[in-house]
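Written out below as structure tokens is the structure these notes cover.
With one protein chain held back, the other chains of the complex are shown just where they sit.
Labels run A and B following the written order; every chain starts at residue 1.
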Amino acid sequence: MALTVESLRVYYRTLAGDVKALDDVGFRLADGEIMGLAGESGCGKSTLGKSLIRLDGRMRYIGGRIELDGEELPIWDDEAMNPFRYRHVSLIPQYAMSALNPTRKIGRMIRELLRSRGVDFEAIRPELERRLDLVGLSTDVLDRYPIELSGGMKQRTVMVISTLLDPSLLIADEITSALDVSTQRAVATTLAGFRDRGFVKSMIVITHDLSVLYQIADTILVMYAGKLAEKASADDIVSAPRHPYTRLLISSLPEVGVRYEEHRLSGIAGRPPSLLDPPQGCRFRDRCPLASARCAKEPPFIEVAEGHSVACWEAGVEAASTPKPRERVEAV
Amino acid sequence: MSATIAPAAATERAPAKRMSGLRESLHFALRNRKLVFGLSVTVVMLVFALVGPLFAHHPPLEYGGHLSWSPTTRDGYWFGTTLQGQDVYAQFVNGLRLAFIVGALGGGIAAGIGMLVGFTAGYRSGIVDEVLNMLTNVVLVIPTFALLLVIASYLKVRGITTEAVFIGVTSWPWAARALRAQTFSLVSRDFVDMARLSGRSSWQIIWREIAPNMSSYLFMMFILLFGGAILIAATLDFIGLGPSNTISLGMMMQLSVQNAALQLHLWWWFLPPGLAIMAIVGSLYVMNVGLDEVFNPKLRAT
Partner (left out) sequence: MLSLRGVSKTYSVGAFGGGRLNAVLDVSFDVHPGEVLSLIGESGSGKTTIGRMILRLTPLSAGTISYDGIDLATLHRHRLKEYYRHVQGVFQDPFSSYNPIFKADRIFSMVRSEFFGDVDGRTWAAKLDRALEAVSLNPDDVLGKFPHQLSGGQLQRLLVARALLLDIRYLVADEIISMLDASTRIDVLNLLADLKQRGLGIVFITHDLSLGNYISDTTVILRHGAIVEMGATVKVFGDPRHPYTQALLASVPQLHTRWGAEEAAHATNGSPQRLVEAAELVPVDDDHLVAAQ
């Protein structure tokens, strides 16, 4: 197993109290697996991604255990995590492409970054150039300033830099969100290509866009209000979801070919609970059409079928009233 | 299956236990040491300026006949007398009053012009912005001392109001620049477009949408201009360009230096005005730093 996460709890301390951003989260990631991490704003997916590398000073590690390639990651200690960052676990943060220093040429920025990690730029340069070429960038990108590059080019540059030392685990946080549809496809396929070429062993791709995940991820993990809702293969999540939240979410996504007059979609009424003082029991209870008395007790996240885990008491119950996943509409 | 759940009723989260914006600001304000210290010193000096003159026994410019007395309780010369026999205490409290007047008037005028120019340039951009920028730059580089010397030679009598107006009219450029930059950033926000779509005119938008959003910034800016005006006035007075019909703190320092008070050990003549200027201007700036921390949550040490 490449990555094992057990009972992870990460809170944010605020004036008003503790925001329980991640509450008892656990899952496994195999070697070579691309896992998509999906959920809406405030569900904790970004927190989960950042806590694996401990890169946000506001987070407070409360409990849990993370193991990568058999070695425990000291995510409670900023200093102790240093040798792991970039070499074994790498992160492409959200808005990375906007965070490039505008006064530095790309090549110089990479040189400084590598020096801070104890890597000689000249020694690794041939590999760097090879990879830039592989993603479709010419090597004179190194002599350019960030402002001269388009969004897609910057994003691919950042992706190459983050994986230069062949980390075991790459965490990509919303790297396709700010891009146009055509560039999004190029960037997403490039990302998947990194795994295929062996630059990275496993990946966690964080985004709210389920359809992009379906294209490149092997498995998808859906989160809701700081807890895990469902984890299954991408195909299962999309065609046979078991958690009511996943089902409602999938059926609320418009696709090309679906028109309002023919098929009126519906969303999920209400809002996620506040994480300052989350409710007892299942956190989706208030908005769930299948909620019953036993939902007052929090459902565990357990495997109900091969490779398919859910946190719901109703999962697996094929009652007539359960929402059926939307039938595949005639593609355009 | 269509989710016909009643909209939001059951899922409204518990009302946030946050304090309202104003209450929160007040909470931090009272706990901020810089703000409390700065404000206390300023208030003490202000009270002194208002109430002090009531206790003066002699008019500030009167030659009382007692030369170079050190501070004493005789005849009410609490701060002693000058080389020429004038009551230092009377001069001091008079100077304090003038300092506050110059600060308010000069700072107020500078703030007014700064806001007018800054808001207009930031909101309008284009050719209006270019012209106002040019104006700002011209006023910025005018040598104020030279200008004041020229003016001084033409005016027979200069009062404190003239000095305040002069200061106000020459110290607004940096305020205009700062406000222009702030206005730029607010103008691009959608709520300005929303106000336009509601039929509001440009000036209405500036006064009712943009300025209130910058109220803390404007407040702090005024305090800086206030303190700055006092400092400039003291400097002008010290080199002899002060008002000709009264005595201010800066003039007291000028006269004391001219009359070799330092060599003659007449410390009561220059120490009170010097300390007073330092106290007022310093406490205003310290207060400003404290205010910045109160208004800007990111600077707070929680």
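Simple rule for what comes next: a residue touches a chain if its C-beta (ideal position, glycine included) is under 8 Å from a C-beta of that chain, and two chains touch if they have at least 3 such contacts.
This is a predicted model, so every value here is computed, not measured.
Student: Considering the complete complex, identify which of B:125, B:144 or B:213 is in touch with the unshown chain.
Tutor: Considering all chains, including the one not shown, the answer is B:213.
Student: Among A:99, A:265 or A:305, which residue is in contact with the omitted chain in the full complex?
Tutor: With A:99, A:265 or A:305 as choices, the missing chain is touched by A:265.
Student: Which parts of chain A face the unshown chain closely enough to count as touching?
Tutor: 40-41, 135-138, 150-153, 156, 180-186, 188-190, 208-212, 214-215, 238-239, 248-250, 252-260, 264-269, 271, 328, 331-332
Student: Pick out the residues on chain B that sit against the missing chain.
Tutor: Interface with the chain not displayed, on the chain B side: 7-9, 12, 16, 21, 189-191, 193-200, 209, 212-213, 215.
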